[in-house]
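A single protein chain has been omitted from the complex, and every remaining protein chain is retained in its original position.
For reference, chains read A and B in written order, and residue numbers begin at 1 within each chain.
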Amino acid sequence: MSVSLPQLVKSPRKGVMPGNPACMGCPHTIGLKIVGRVLGDRAVLVVPAGCTSIIVGYGGKESLDMSFVHVPFASAAAVAAGLAAAFERKGLSDRIVIAWMGDGGGADIGFATLSGAAIRNDNIIAIVSDNEAYMNTGIQASSTTPWKARTTTSPVIGKTEEKKDLATIMLMHKVPYVATASVGYPLDFAAKLKRAAEIKGFRFIHLHSPCPTGWRFDASKTVEMAKLAVETGAWILWEYNRGRFEISPPSKPFADPSKRKPLKDYIMAQGRFSHLKDEDIEFIARKIEENWRIVRMLEKIFSS
Amino acid sequence: MGLHRKVLIGNFAVAEAVKLARVDVVAAYPITPQTLIVERIADMVERGELKAKYIRVESEHSALAAVYGAALGGARVFTATSSHGLLYMYEVVWWAAYSKAPIVMGLVTRVIGPPWNIHSDHHDILSVRDSGWIVAMAENVQEAFDLTIQAFRIAEDKRVLQPMMVGLDAFTLSHTAEPLDVPDQSDVDAFLPPREPLPFVMDPAKPFAMGNLGPDEWTMELRWTVWRSLERAKHVIKEVDREYAKKVNGREYGGLVERYRLDDAKYVAITWGAWSGDAKEAVDKLRDEGVPIGLLRIRFARPFPREELLEVASGAKAIVVVDRAVSMGLDGVFSTEVRSVLSGRVPVKSVVAGIGGVDTSYRDFVNIFKRFVDEYEKGETQEWIVPEWYMPWFKG
Partner (left out) sequence: MWFRYSASHVRDPLKEAEEDLELFRKRMLSPPMEGAAGPTGTWRIMKPVIHEDKCVKCGMCWLYCPENVVSWEPGRVPSIDMTYCKGCGVCASVCPRKAIEMVVEEV
């Protein structure tokens, strides 16, 4: 099941309305646009504090054409679970409840909430649009900020800890659907949303969202950066769907390290990594290879 | 009207009320001494006696968040907690009230630690008094049951649309079996129709964003609508009290307050919660001795019975407020409120007792009331502005 461009064009909702408050080149609006195009007419979005709580508009205007509720920071997956329960009780099972959050709301403060909803197999789609820091409050480090990245709370030497591998953690909750996606590959993301929407239970998508403001690159390069992450092997697109784990088509070629673009092209294009030395990049490369070993192993385990 | 006599502990009575209210979604997290409420509800759901969705959340924050979500989906919802559980929910407590979500919560009042202590005082429930919740407290098991059913009517009433909390004291009510008159389902159904989709429900077909940033003035206007709802709720609470008596079980409690032997009272004692029963016995004792004292039992902390208090105080020489919660650095909690409403019209003595769940008996209330009357008659009221801590075992 794939999604084509003409299908997206004909969708009943636009997703994002022009004239919204997002920064130039915002990755979240690309992601939200796809969510709206694929599921907008059936979905309610539950959104905790984060960039999207600003992006959605100001003063009586919503900049998405979707049903949307703001909720406290740590509560998104739980509010979504409650909404889904209400819809189930009311016999409105065609409705889809999406908990859309950032990495802070998903991997940090809302992590227990997310884990709780996952283990209960609550009937929601949780999407973490990961821009790898608390961008909305001014670029503070989160648990998904990569090692060495400079943020306003890791301003000189950069972050001293690793990036949390949220999608794999969610996979270990034994839920029916987990995938990674990227704003650089909207059709892949759209297809994953569509497949997820056909499953009942807890579904999780970890969406990679390069942020020009926080990562320090030009606003025109959001998509380029997202693609580079995949092409260098730094971000791996995969999908687990009810027992079957697959590396997604855009990432497939890059299982072979020789096919990858030089990691340096991705790292050094970001201001937050401008202080890195060659040995740091080599260290990151080794960590990336570790991730690939995990993903290849998962593919082998779930190959039925 | 059909009533069946049962003997139930307070927690099971609340669960029974939730069942009769035909709740759609329940989410809760265990905390002593509340847990028996949600255990019993889970049992009812698994046995198919209550057609509801039960969400076993991983924290109280998520418990209130989940029922909040369900309320936004148009469901009738219930959660229960206690003490630290309520504090862990705190952010969502306010979010729910400002969203005008008609949630009903059972709160078994319990001490906040440290030290760990599972007995009853009232700091937990009174920590939400500024949030926009309707906050009530039962005196006995029957009232905990009745208030829980009434809470859905009050919270969901178009004139109100605010969440409501029903308090019951740890162990004194939660774990104490008392006779309970349980009404027929048909009587409850006639009293409590299905919830209307108000103030709004989330619907993908009619998109809007709930809670966007906007001008500060808009926030103030929204708070004004909550203020007005709480004031209107006073009428609704009285109306529901009367209607419940007529349609469901014949008991009318008096609305926001219960007046006990107040008709010719010159001295007025004020309490709330389960120990009001002991305070009433003490009133009887003093009455037997010829002291013209009565009791004003507060049933609703919010909206506060401003009008009732003014009326009762108009005939009073002096008032004593016995508080089971302290506003550190100022006064007993209800004392501050009573003094605030009365603005010096009547001298008010503040007594702080039962903190940490310390048992406060009929004899203690006799001591407290006698000392209050004695001090007033001797004109020793100069220090009444400072609360007196009642600790008869403590040598200082």
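The working rule: contacts are C-beta pairs under 8 Å (C-beta built on N, C-alpha and C of every residue); 3 or more make two chains touch, one makes a residue touch a chain.
None of these values were measured; they are calculated from a predicted model.
Participant: Among the chains present in the display, which ones are touched by the chain that isn't there?
Facilitator: By the stated touch criterion, the chain not on view contacts A, B.
Participant: Where the complex has a chain not shown, which of A:Ser93, A:Ser220 or A:Ser274 is the residue touching it?
Facilitator: A:Ser220
Participant: Any idea which of B:Gly10, B:Pro33, B:Gly69 or B:Pro207 touches the chain not displayed?
Facilitator: B:Pro207
Participant: Among B:Ser83, B:Thr109, B:Ser229 or B:Ser350, which residue is in touch with the absent chain?
Facilitator: Per the contact definition at the top, the residue touching the missing chain is B:Ser229.
Participant: Have a look at B:Glu46, B:Glu221 or B:Asp359 and name the one touching the chain we're not showing.
Facilitator: From the options B:Glu46, B:Glu221 or B:Asp359, the contact with the absent chain belongs to B:Glu221.
Participant: Provide the residue numbers of subunit B that touch the chain removed from this figure.
Facilitator: 99-100, 158-161, 198-200, 207-212, 214, 218-219, 221-222, 224-225, 227-229, 231-232, 234-236, 303, 306-307
Participant: Which parts of subunit A are in contact with the chain that was left out?
Facilitator: Within subunit A, the residues touching the omitted chain are 5-6, 8-9, 14-22, 24-27, 29-30, 33, 56-66, 186-187, 218-224.
Convention: only the chains that are shown with their structure count from here on.
Participant: Where the centres are mean C-alpha positions, what is the separation of subunit A from subunit B, in Å?
Facilitator: Comparing mean C-alpha positions, subunit B is 43 Å from subunit A.
Participant: Spell out the residues on subunit A that touch subunit B in their complex, using ranges where they run on.
Facilitator: Contact set of subunit A toward subunit B: 40-44, 46, 53-54, 56-62, 64-75, 77-90, 95-96, 112-113, 115-116, 119-120, 122.
Participant: If you look only at subunit B, which of its residues touch subunit A in the complex?
Facilitator: These residues of subunit B touch subunit A: 24-25, 27, 52-53, 55-59, 61-63, 65-75, 77, 91-92, 95, 202-215, 218.
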